[in-house]
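Below is a slice of the complex: some chains, not all, each in place.
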Amino acid sequence: MTGIIFNPDPEKTGDFMYCLMKELYPICRSITGDGVRKTLTIIKKHVPLNIVEVHSGTQVFDWKIPKEWNIKDAYIKNLSGERIVDFNKSNLHVLNYSIPVNKKISFEELRSHLYALPDYPDWIPYLSSYYQENWGFCITQNQLQNMNDQYYDVCIDSNLKSGFLTYGEFFIQGELNEEILFSCYLCHPSVCNDSLSGVVLLTYLAHELNTIKPKYSYRFLFIPETIGAISWLCLNENCLKNIKFGLVVTCVGDNGISTYQKTKQGDNLIDKIVEKVLIDSGKDFNLRNFNPSGSDERQYSSPGINLQMGSLMRTPYGDYPEYHTSADNLELVDSNSLADSFKKYLDVIYIVENNGIYLNLNPKCEPQLGRRGLYDMIGGRRELLFDKEGLFWVLNFSDGTYSLLDIAIRSGMKFSDIKLTADILLEHGLLRKVL
Amino acid sequence: MTGIIFNPDPEKTGDFMYCLMKELYPICRSITGDGVRKTLTIIKKHVPLNIVEVHSGTQVFDWKIPKEWNIKDAYIKNLSGERIVDFNKSNLHVLNYSIPVNKKISFEELRSHLYALPDYPDWIPYLSSYYQENWGFCITQNQLQNMNDQYYDVCIDSNLKSGFLTYGEFFIQGELNEEILFSCYLCHPSVCNDSLSGVVLLTYLAHELNTIKPKYSYRFLFIPETIGAISWLCLNENCLKNIKFGLVVTCVGDNGISTYQKTKQGDNLIDKIVEKVLIDSGKDFNLRNFNPSGSDERQYSSPGINLQMGSLMRTPYGDYPEYHTSADNLELVDSNSLADSFKKYLDVIYIVENNGIYLNLNPKCEPQLGRRGLYDMIGGRRELLFDKEGLFWVLNFSDGTYSLLDIAIRSGMKFSDIKLTADILLEHGLLRKVL
């Protein structure tokens, strides 16, 4: 991909991702089950995914793959037979991984199975109980307040049976075996920014990268959070040595500013690359340190795995009130924000692919740029064009220790301009690429 | 002491120290003499001190122990025979270490032996002349202005004779020979915050620590400033290799905020510990760099001794106007401030004793905490309790390089919470202590 710059039409890009999100949004996903399969089937239309099924009961490090969960319907009916809570209206209404239930019970008994958000009376919370058998309904505070009957019919038509945990994986072999890992999670039901925005961004990124032959290899994981990451890591331990670094992709669709959560070490190459992409974007951004109670970087950066994983988001999970509620919906995300995030991921890949260390072949004083047509012939006023300034930076710092990224950071110039400058100097025989 | 937290009643603690200070305050101390002996005898009621006497004339590094100084009485009488300056009213009235004098002299001659503070007309300055024979009176500016007679009777009934320099030492043998040094100075006469506050805090600290068997050894020095530190260092050079680090204790009784003066290197373990104690206290504090014209850390940190000595104070000597005057008295200090300082010293010892490096025994991804009852079973909303957050921090960073203190600093959580978390994980077989 050296020299190739993706420059996709932002409108097209954003629309593609937003449409895909609309298609995926209604599906009731969980950490296992047909919702995940259906989601992967849709992604596979765009990316030739390898779909993997791991048997229930398989030991993955300290964990066991749980039984597979599927659900057909769920409701609470009042005494008039009216569905006052209906899974068909929102799959968030069911405590995710609820065991089956079908009975008439008193409101008193039902109450301990109801979850609502008093501070946001119109929103349904998103809750789950994967590893402790339980059932429940997540409802709005308004629904809760209107429940005046003494008895209700409750039904959750779900089943928990030995089956599989399903995930998708896509690998692009580059010139080098060294690979970059992108990981998103697809276990959340109808929520958009958390989880789904990462899924649609990675789908499109994988689709685009698949059209070229990159220098590095790239791996894309579409997995359930936590148990999926643990499963993949356990089943692919022999792959880990090739992973140079990676990013966990989520919360990339809202209109907040970009936030980069650094790797555990905080000063790895991927950290420098993402920070430079954000600086070069010319837009505001936040940096935050690694936090061991975040998303799957918790697993990737655990002491026995020790991958360098950052996370490039917009507003991080937990920092916006709609997080893990029904308000994290199609209105919270927009195609412009998705496109902007996508562009930043492309820019990260651009630096990954195009960074390098060069050697000034004329290291004693400056080469005479004018003779080579690289310098304005009327000197005196230092009205250098941008790229001319870059010539001096690249020549002066290409001593075999500074990479183009280092030079771009130090000079404050955009990486892409420094790369272009290096290309020009290379053409004129003034540089040699050493790494 | 692993796991033991001192939690003394602050009121009792403060009262004990304040009462002891009231008892010690009137004694006329100096760098040698019976005032020091009397002070040590009182301390010995609480702590089984070892009292050491060093002969006058003994060479201690570049210094010689001076003659011993004692004083019975001193006054200036006017022509009416009235004591207008009286040692019995304040022992500060005598230039400390004054040679005997007893004569009638002209005011003119006397004037060069009088010291007052024009800016604080009610305060008596505290001055000394240890190494150049001299005599003098320290008086208030008001007293000076009222001296209208032409002649005065002056009497200082002191003596300077070959004798001893006296100091007290208390050592607690811990499980390890590695020791922590606490040093205060007891050479000041009736001043409270400077000098005496450190003496009473260390008396109580030694008394409390003496009730347990700590991991580290602890040494407490009650010595005259400068010459005492030099003497102890000279006579105990073979002990120095065991000293891990230490603190000079003074100015701990006023109601100002805590101030920590760092060690010479500034980033030693004791520096990290004290800074964390101050952060965890939730109260304002100041940090300041090592200064070679401070107290006994000057000697402890001299290039040929090179101990790591910080100083945890409240308002430092020299930063409050009452310093080295009669206004540094029982009203400047209070039992609450003493108790607060004491608590911080205990917290320092708590970290010293309880810090350690642990190894996550399940380093590949997270262990399944839910199965072990360590994690709420309804997931989704990240309303983790404080200690749950800590679980992730301790597990993720216990790779054999981060100590609990490092983890507490990095996470921003209190050291005591991180320690508690490590204990829980240890109980569940998820951690092993390695150091």
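Order as written gives the chain letters A and B; numbering starts at 1 within each chain.
One rule holds in what follows: a residue touches a chain if its C-beta (ideal position, glycine included) is under 8 Å from a C-beta of that chain, and two chains touch if they have at least 3 such contacts.
Owing to the predicted nature of the structure, the values given are computational and were not obtained by experimental measurement.
Participant: Assuming the 2 chains shown are copies of one sequence, what number of copies does the full assembly in this structure comprise?
Facilitator: In total, this homomeric complex is made of 3 copies.
Just so we're on the same page, only the chains that are shown with their structure count from here on.
Participant: Give every residue of subunit B touching subunit A within the complex, in rising order.
Facilitator: 360, 362-368, 370-371, 377-382, 384, 388-389, 392-393, 395-399
Participant: State the interface residues of subunit A toward subunit B in the complex, per the touch definition above.
Facilitator: The contact residues of subunit A facing subunit B are 61-63, 95-96, 115, 125-132, 134, 226, 229-230, 233-234, 264, 292-293, 298-299, 301-306, 317-318, 324.
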